[in-house]
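One protein chain is absent from this view; the other protein chains keep their places.
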Amino acid sequence: MPRMNMIQALNSAMDIAMQRDEGVIILGQDVGYFGGVFRCTDGLQKKYGEQRVIDTPIAEGGIIAAAIGMSVNGLRPVAEIQFADYIYPAYDQIVSELARLRYRSAGEFSAPITVRVPSGGGIRGGQTHSQSPEALFAHVCGVKVVMPSNPYDAKGLLTAAIEDDDPVIFFEPKRLYNGPFDADPDKPAVAWTAHSKGEVPAGHYTVPMGKAEIVRAGSAVTIITYGTLVHVVQAVVESTGIDAEIIDVRSIVPLDVETLATSVCKTGRCIVAHEATEFAGFGAELVATVQRECFWQLEAPIERVAGWDTPYPHAFEWEYFPGRKRIAAALEQVMAGT
Amino acid sequence: MPRMNMIQALNSAMDIAMQRDEGVIILGQDVGYFGGVFRCTDGLQKKYGEQRVIDTPIAEGGIIAAAIGMSVNGLRPVAEIQFADYIYPAYDQIVSELARLRYRSAGEFSAPITVRVPSGGGIRGGQTHSQSPEALFAHVCGVKVVMPSNPYDAKGLLTAAIEDDDPVIFFEPKRLYNGPFDADPDKPAVAWTAHSKGEVPAGHYTVPMGKAEIVRAGSAVTIITYGTLVHVVQAVVESTGIDAEIIDVRSIVPLDVETLATSVCKTGRCIVAHEATEFAGFGAELVATVQRECFWQLEAPIERVAGWDTPYPHAFEWEYFPGRKRIAAALEQVMAGT
Amino acid sequence: MNANLSLHVPQPPARPGEPADFSYLKLAPAGAAPRPLPTASIGETIDLAVSLIRVIDDEGQALGAWDPHLETVQLHKALRYMLVTRAMDDRVRRAQRGGQVSFYMQSMGEEAVSVAAAMALRPGDMLFPTYRNQGLHIARDRNPIDLMCQCLSNSHDMCKGRQMPVMYHWREGNIFSISGNLATQLPQAVGWAMASAIKREPHIACAWTGEGSTAEADFHHALTFASVYRAPVILNVVNNQWAISTFQGVAGGEHQTFAARGPGFGIPGLRVDGNDVLAVYAVTQWAAERARGGGGPTLIELVTYRAGPHSTSDDPSRYRPKDEWRAFPLGDPIVRLKNHLIWSGAWSAERHEALVKEIDNQIAETWKLAVSYGTLPESPLDPLTMFDDVFKERTPHLERQREQFMKLKG
Partner (left out) sequence: MNANLSLHVPQPPARPGEPADFSYLKLAPAGAAPRPLPTASIGETIDLAVSLIRVIDDEGQALGAWDPHLETVQLHKALRYMLVTRAMDDRVRRAQRGGQVSFYMQSMGEEAVSVAAAMALRPGDMLFPTYRNQGLHIARDRNPIDLMCQCLSNSHDMCKGRQMPVMYHWREGNIFSISGNLATQLPQAVGWAMASAIKREPHIACAWTGEGSTAEADFHHALTFASVYRAPVILNVVNNQWAISTFQGVAGGEHQTFAARGPGFGIPGLRVDGNDVLAVYAVTQWAAERARGGGGPTLIELVTYRAGPHSTSDDPSRYRPKDEWRAFPLGDPIVRLKNHLIWSGAWSAERHEALVKEIDNQIAETWKLAVSYGTLPESPLDPLTMFDDVFKERTPHLERQREQFMKLKG
């Protein structure tokens, strides 16, 4: 099976989608001739032409609005927002239009758009190139929200998202583009070629939205996480030797409550970890749901590990990042049941 | 003491603020000559002139941006967004600018703005005149977020917000403008004159942000709520006779964790209720925090009662609204401990 | 202190109690504006952004190069559409007082804007209306009962009770869903038109917004994208002089026309008498021909007047003279067309009266039937449907909430 990094996997998903469906088009800033600032759309304009891979003006709101109009006219646009931190100018078009069109027209109109959004920190991007705003979309009824943590899921979920008849906000943890990341920035970079999830089928396949994945089975505690932290959590679990069950949420909306609840009800302990800021973050929803579903089985309070509730500071990136130390400390606390 | 409805109380707060500080100015759609579509700024332009009470173009993003610039130039703007549902075009200026200016400039610049936002449903406004998007701001570090539930708090909190050196998003549950509301739309309307919180000092006072209020002391269960639901919850508690402690959060950011935790640790049971949609709503943060603080005291899972995760449907307003039936059912469940 | 500086605040010409004054409104005589070819360069159109394209003069004569020379049967149709629109508006507006509907927004005084444009376009062209364009539906021969039932949230409501009144849509008739959020439809229309070009289809898009709403970001995005990709789209700014309580000067109309925003983007801007059916038809036809020929977008400013309150929640007597409409120099679009038809010998006061009566009766009958399907206070709709169409399929989460709802309802 071919080996791909996440950029190649995303590129392959779009390539195949465009091949299979003439209606699939790509638009965004620098996505065309240049192939995207992260090179995710590299080569696609050359292959599919300027009518289908479109460089846009720098206007996130305009990009989403145009994509909505295009989708109403039968196309299936994949829009790229250059950085998650720059999605806010499009927020009204996403919240008031994209998410609501089907409902308000009682199903007569809909906008099957995929919005690709490179997100997350760890790349020295400072406060405007590091954000993880998934909670701000999870709360908006009418859009699906996913975040893969590896090339295999990235391709499968992106394919599913493009083929889905509902709008999908597709977060790409950019720290994982080139390799898994265990939160040690000083270690030599690891490549996806050395990781089993770097094996990516060349052809078409989907990873269904709405399904979490148990990344590691265990019985002592459940760690619910997604995105970059999946790998950090794995590293912590390996190093501590605690028999944790690790769940990669993958799909934030719809949420796979069953998998989460089954696991926590089994282990009786739970940690929720994400890179986004903590307060009113998506972790709060995970905690609220899990405590409801597994209250009688819980043997310790559920702990959250998340970004501090400050902007992402440039020089203190690694003090900010919810890294191994903080996850290990939470693990210790939850295991101690205090 | 004078009696005021919430509109008059807000008007009085702005009036006094403008009198005391020449730098306080008001801007927004229809706020000037007309006095606002809800009449909250009635008479202020006449009193303080067109240079201080400014009708603006219909551009929420422009309003907040202009207010930021004004505040950097020493003014203290109070901006009105006509409906919470229309705040999204200003989302980028709020999230990326208003909330971040102090941090990114290491305290050299700041934007002490108050953004007044009529919110919530129950006025037959349908999906674009009924939203309660407080969670979308609670997750944004750098802005304070408050929501009063009565005229006394409205005036005191608005005064505190205007005088505060940080930006404040000030949600006004518009269903409460003219009177408290117990979720029975068919009953004759009640006026604030018949309510103790309709007694509002004519002069200057503040209600500090960051403090929740125990609206009713009780020992059997804690109901944490805010906005319109404060009154609905009170009605339910009265009718069921359960000795519930009711807490009006009032200040979403900063959050008064101490008051919440003290209460729940005492009662051992908790319901969180708000009008906003449930999934990843602010209720999730309340649940997550309370379960952490009071885990060992909790005798039943914390229940959430919130808006369904759909847009606010026009014709089914009362089926949508998290009303007395739903709160009573949650109460029953939490008391039964199942 | 600098005495030269103080914040400039645009002023309306008159406030309640003062005499109406339209001297600020730059007019032009009917027939005066030249008509360049639809393939004209931007330079050849530049004057049209600040002048006023008019065809029907005060006597009802049709004059000049912009006269579209419509057949009488077309004119009769336009008159009927406008009358139906007005009668329907009046009927539903009154029903709001009675509580049968929660809210209404009429288009009185602006009927030509929608009716003439719809008639100048083809059925395959996609329309992106704002909330004051009910005439588009009427002029595409939609039965008014569909619109009434939406306002009533009854069993025939196309929105299944989910939307406030007037938020119509019509997939089959190629009319897009109206948003409560102002101006969002403009860049969407541009996107639709871009897709049409990508697919090499002959259909164009046509969108409307109020002049007040041009201040929103979406107007800018629409102009930018339309300009960059030369999208086959018509963007209409309905300048009815008011946006709720604020005068068009507060929207940026004091120092420059709204049509003039176009040339700044390399887009022709046409300022037209919005109460002149022939002129509106002609400019729409011109812009459609230009777009279909690959010439790209056109921005049209339609000068008209919002004769009624902003909505049933509004009371305009608080902010403008009561009789302003009567003083409006471009008159009433229905009267204007009626006069033109009479002038041309194809109409009479008597036939007009009869037609008005016929339509009134018809609307009254239609309303009766509509109400028989239910009204908002007694909506026959099933609230369970409220959980549908959030997504194409209900998610497990919505399924759970739906069950909870059913259990509670008992």
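As written, the chain order gives the labels A, B and C, with residue 1 at the start of each chain.
As a convention for this text, contacts are C-beta pairs under 8 Å (C-beta built on N, C-alpha and C of every residue); 3 or more make two chains touch, one makes a residue touch a chain.
Small disclaimer: the values here were computed from a predicted structure and weren't measured.
Chemist: Out of B:H129, B:K144 or B:H314, point to the residue that touches the absent chain in the complete complex.
Modeler: The single option touching the absent chain is B:K144.
Chemist: Determine which one of A:G23, A:P112 or A:G125 touches the chain that has been left out.
Modeler: Looking across A:G23, A:P112 or A:G125, the contact with the absent chain belongs to A:G125.
Chemist: Among A:D55, A:E108 or A:E199, which one is in touch with the chain left out?
Modeler: A:D55
Chemist: I'm checking contacts with the chain that's been left out. Which of C:G180, C:P232 or C:G331 qualifies?
Modeler: C:P232
Chemist: Looking at C:R200, C:K368 or C:K407, which makes contact with the chain not pictured?
Modeler: C:R200
Chemist: Touching the missing chain, which residues of chain B?
Modeler: These residues touch the chain not displayed: 25, 51-52, 56-57, 59, 61-62, 65-70, 72-75, 89, 92-93, 96-97, 100-110, 141-142, 144, 165-166, 210, 253-255, 257-258.
Chemist: Under the stated touch rule, tell me which residues of chain C contact the chain that is not displayed.
Modeler: 1-10, 42, 194, 196-198, 200-202, 215, 217, 219-221, 224, 227-232, 249-252, 254-256, 260-267, 269, 292-294, 296
Chemist: What does the interface between chain A and the hidden chain look like in terms of residue numbers?
Modeler: Looking at chain A, the ones touching the missing chain are residues 29-30, 33-34, 37, 50-51, 54-59, 61-62, 85-86, 88-89, 124-129, 278-279, 308-311, 313-316, 319-320, 325-326, 329.
Just so it is clear, only the chains that are shown with their structure count from here on.
Chemist: Need the most distant chain from chain B, centre defined as the mean of C-alpha atoms.
Modeler: Between chain B and the rest, the longest centre separation is with C.
Chemist: Which chain has its C-alpha centre closest to the mean of all protein C-alpha atoms shown?
Modeler: Minimum centroid-to-centroid distance belongs to B.
Chemist: Averaging only over C-alpha atoms, locate the centres of chain A and chain B and give their separation in whole Å.
Modeler: One centre to the other, that is 31 Å.
Chemist: Taking each chain's centre as its mean C-alpha position, how far apart are chain B and chain C in Å?
Modeler: 36
Chemist: Indicate the whole-number Å distance between the mean C-alpha point of chain A and the mean C-alpha point of chain C.
Modeler: It comes to 41 Å between the two C-alpha centres.
Chemist: Give me the residues of chain B that touch two or more other chains.
Modeler: 85, 88-89, 127-128, 279, 309-311
Chemist: Specify, in ascending order, the residues of chain C that touch 2 or more different other chains.
Modeler: Within chain C, residues 159, 162-163, 167, 179-181, 217, 390, 397 contact more than one other chain.
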